[in-house]
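Next up is a structure, given as structure tokens.
Heads up, one of the protein chains got dropped from this complex, but the rest are sitting where they should.
Chain IDs A, B and C follow the sequence of writing; residue 1 opens each chain.
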Amino acid sequence: MDTAAEGRRRENWREDVAGRANVADTPELEAYYDALEALSMGPLWTVANKIEPWHPVPDSVPVIWRWKDVKPAISRAPELVTPEQAGRRVIMLVNPGRRQHAAAVGLLYTGVQIMDPGECASAHRHMASALRFIMEGSGAFTIVDGERLSLNARDFVLTPNGTWHEHGVDASGTRCIWQDGLDIPLMNALDANFYEVHPNLNQTPHLPPEGSVALYGAGLLQPTEARANWRKPYSPLLKYSWEATEEALTRAARASDGSPYDGIIMDYVNPLTGGPVMPTIGASAQMLRPGERTKAHRHTGSFVYQVAKGSGYSVIEGVRYDWTERDIFVIPSWAAHEHANASDTDPAFLFCFHDLPVMRSLGIFREAALDEPHQTITRTA
Amino acid sequence: MDTAAEGRRRENWREDVAGRANVADTPELEAYYDALEALSMGPLWTVANKIEPWHPVPDSVPVIWRWKDVKPAISRAPELVTPEQAGRRVIMLVNPGRRQHAAAVGLLYTGVQIMDPGECASAHRHMASALRFIMEGSGAFTIVDGERLSLNARDFVLTPNGTWHEHGVDASGTRCIWQDGLDIPLMNALDANFYEVHPNLNQTPHLPPEGSVALYGAGLLQPTEARANWRKPYSPLLKYSWEATEEALTRAARASDGSPYDGIIMDYVNPLTGGPVMPTIGASAQMLRPGERTKAHRHTGSFVYQVAKGSGYSVIEGVRYDWTERDIFVIPSWAAHEHANASDTDPAFLFCFHDLPVMRSLGIFREAALDEPHQTITRTA
Amino acid sequence: MDTAAEGRRRENWREDVAGRANVADTPELEAYYDALEALSMGPLWTVANKIEPWHPVPDSVPVIWRWKDVKPAISRAPELVTPEQAGRRVIMLVNPGRRQHAAAVGLLYTGVQIMDPGECASAHRHMASALRFIMEGSGAFTIVDGERLSLNARDFVLTPNGTWHEHGVDASGTRCIWQDGLDIPLMNALDANFYEVHPNLNQTPHLPPEGSVALYGAGLLQPTEARANWRKPYSPLLKYSWEATEEALTRAARASDGSPYDGIIMDYVNPLTGGPVMPTIGASAQMLRPGERTKAHRHTGSFVYQVAKGSGYSVIEGVRYDWTERDIFVIPSWAAHEHANASDTDPAFLFCFHDLPVMRSLGIFREAALDEPHQTITRTA
Partner (left out) sequence: MDTAAEGRRRENWREDVAGRANVADTPELEAYYDALEALSMGPLWTVANKIEPWHPVPDSVPVIWRWKDVKPAISRAPELVTPEQAGRRVIMLVNPGRRQHAAAVGLLYTGVQIMDPGECASAHRHMASALRFIMEGSGAFTIVDGERLSLNARDFVLTPNGTWHEHGVDASGTRCIWQDGLDIPLMNALDANFYEVHPNLNQTPHLPPEGSVALYGAGLLQPTEARANWRKPYSPLLKYSWEATEEALTRAARASDGSPYDGIIMDYVNPLTGGPVMPTIGASAQMLRPGERTKAHRHTGSFVYQVAKGSGYSVIEGVRYDWTERDIFVIPSWAAHEHANASDTDPAFLFCFHDLPVMRSLGIFREAALDEPHQTITRTA
């Protein structure tokens, strides 16, 4: 059985380096530690080296969830639970190192949701920011603060913090599966999560369907009145179509070599600010050109990827993760990583969302190239 | 002959209103004023009511320059001067009240430039911000900081402050005419104008042609690296095509009633900030739906319009100005104005540029509806 | 012994409310959950109500550490460890609910440091932002990026993220004790912590002593050059004296009734931006006037208080915490709280630091008054 004293002793993180804590346990000190503990106190020096590491040491580990595994798993859920029972019928993708936080990586949550034709979940809102990236099926829709939006494969859709939202699939549609992304673990870490069920359980759309796409979707021109009056901290545009995204990447490749670490990479932006789509979650799309293999780097921030098109692999901390369409994988903060397109003829496309807006708002983004352009691959996952 | 004293006397702006200056001239005071003048001083009270008016009293007057007059006028220029001689072969549109400032309205300059196939003007840069809106012809191009851009009818093109730029028409093209817009009078009013001729007289393009359109033209997705590193105060996107503009307005009309004063109106934005395209000049496009007549309002800011498509009229301070394609007209600050589409079947489109970014940066934008929705039309211009 | 299945079962957070997850465990579902778990997946619905609570449910609890307990505890440390061994000779104040994170409340760390005359710790820097509030003793100093600052009772001192810093006490001084505040738990939660030991172990000051106080300490006038060129995300002023703080509060009370919830409360600001002193930690000082008892409210954000002067009590979630000079107490996010000055003749002063800059940057500050002005006191801590 664990005692507090044993717990503490296991926590003496000594380092024999000038400027680091290096205090040996003695009976006298242990008695002192016990006395402190009784007062809700503790010696900094036994844990200083742990809580102030030389560089980030995430609990999160790299993980890949392959579609060949995810699809059968999620496909059983409709047999077992209804959306009403489940609230939302979602299978979470859980990082083995972050099980307590229901996190896929860092303070980001992701899951895969499945809905059948005619199903609809009830409306709610929360402090957490949410997005989805559509995987397959037809007839899915979402209603966000009274605006109905249809969802097609690879569309990127926002349900920002504080907006009422609900999802469903038209009776004329097919079974739909999409990925959800939220910052639930961040909101909980910051003790700032709130949740409300819509007073009518479901919304009656009162705005033109796809209205935000009509108004803000042109990107380069924005409505004069709305532009002057929008005060919310997130994008007024709620859906970004895949077609335009792929075209944007393809055109950018004509004018730019992109990033040595990411190929052609572009951020989805709030068209009224040029900033991230939501204050706590950003999203990007990237294209690896045929045969492209990027260089390795590391940086702060946690990333969740979905393979939008093509096949290839990423090397994360020396381990090779092969991926193909609809696979989902994560890269923890400060993990060395690089990407490769397996095809010499077709581009590969990755969608990702991440917490870089948090890193940048708080001034803690840091980036470093590795000494060598590529990592040595130690194994294949 | 004018004497200083006579000049001053004509300037006693008395008002018989409590709180306003109301000092009668007397021989004693006139002697005092003469003494002050010799010391580069003067009484505030003789001019206070003039320099602190109840509301803006622009020197600018509303003017329309009709294409039927402008085209023949500009078309004579190529017979008379070369681009080399002229620097730029441009006919200025000069407000009768702003002749000294070479201004079309307020502190905005506009002119109409003409170039024949094979012609090219030399490269320069200046503190003034510049834009152009293409009127007719094919084969025109501009080179901005090493990027070559082709110019087609109704394209909106930037040559921001401090960028090297030059214009020409391909030998295979046709005679081209476009409208230039600049803030030259503003730069001069602020004593901040600078001008440089390119050391080589002409640029050798070193960037991909239309590169900024390829990189930034998607609007909703922006290149990750460039987005993080752009420090200039203007849009990195240098050309906004008309086709996308008309489509944006048409789609916005499906989701919005627009503005009661302007119909469907959208601002061209810097995609990296959502702000105006340049720090001192903004631009907008608006659509008047078939049969639409907007309500009257007034606001600070000076506006230069070009009719992009269709026919209609604007009522400015009670005077009706009928307009059709390529006509150019101006609305001075605080002038009451409203717009009407003359067609019951086709939309009309107006392009405009203005100094609203200055009004907003300096905190001096002010707007008021009129008591009545429409002005009484006192005459037709 | 715990099995994963048992662990999960304990985690079925059902709620019998429309719109909330409410799925009963069945053998079939449990088998499904086991299968998911093997794939690093899990059902959202068993934990949805837990991870998306109706309102924040912090692990942190209110705690008070009284000086009468803290002083003897910290005073033993010099007998037991040297600064060299300990890195820093600090006793952490650890929230019983946040022991794993070494947090005093939320994602904020605090501790009490002690140094004897002639002692000096080595220089380091880290991504975590740090501050201190001086409790007692004379002759303490800190060196921040080459600037030496002396520390006197109740001075508030910054060692912002990324600055080299070290602390010591002059040989001619007395034993010194101060409170440290850092966002170490936040940096770890965000996987963004870094640490470096100074290459020379100690800095040689190369800037004028107290130079930032001389340059930026006037507040209302700021050096023209520095103001135009400062790019760092934190205040260039590194020390805020108590004398000026107490005077500011006393003068503000002449012109303002202050806040119904906090009395006369003012924020320490970065004089170059008017914003918080560091991007992740803000600090405030407040005065409770003689006899003042504030109203109760709750809001997001975690707070660490030190009683700077006087005596009184705070009611936190119905529990009364009496406090006097140098006592330290914490208020978790969303906890109802109110403050009272125990004296009818003298003001009481509280210093506090908090994560409101994070709440505001991320758009997650939320505040609510209670229905009643005061809480019912259920017990005294």
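Methods note: a residue touches a chain if its C-beta (ideal position, glycine included) is under 8 Å from a C-beta of that chain, and two chains touch if they have at least 3 such contacts.
Just so it is clear, the structure is predicted and the values come from calculations on it, not from any experiment.
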item	value
Among the chains presented, those that the missing one touches	B, C
Hidden partner chain, touching residue among C:F141, C:Y268 or C:F349	C:Y268
Option from C:Q100, C:T174, C:N200 or C:S259 whose C-beta touches the chain left out	C:S259
Absent-chain interface as seen on subunit B, which is shown	17-23, 28-29, 32, 35-36, 39-45, 47-49, 51-58, 60, 63, 65, 69-70, 73, 76-77, 80-81, 85-96, 102, 106-107, 109, 111, 122-124, 126-128, 161, 184-185, 187-198, 201, 233-234, 279-280, 300, 302, 332-334, 355, 358-359, 361-364, 366
Absent-chain interface as seen on subunit C, which is shown	207-208, 210-212, 214-215, 217-227, 237, 240, 244-245, 247-249, 251-252, 254-256, 258-259, 262, 265-275, 284-285
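The rule we apply is simple: only the chains that are shown with their structure count from here on.
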item	value
Touch-based graph of the chains, sorted into line, ring, star, complete or other	line
Core chain by centroid distance, with centroids computed from Cα atoms only	A
Relative to subunit A, chain with the most remote C-alpha centre	B
Pair of chains ranked first by number of touching C-beta pairs	A-C
Between subunit C and subunit B, distance of the C-alpha-averaged centres to the nearest whole Å	53
Interchain centroid distance [CA atoms averaged], subunit A/subunit C, Å	28
Intercentroid distance (Cα basis), subunit B paired with subunit A, Å	45
Multi-partner residues of subunit C (each touching 2 or more other chains)	none
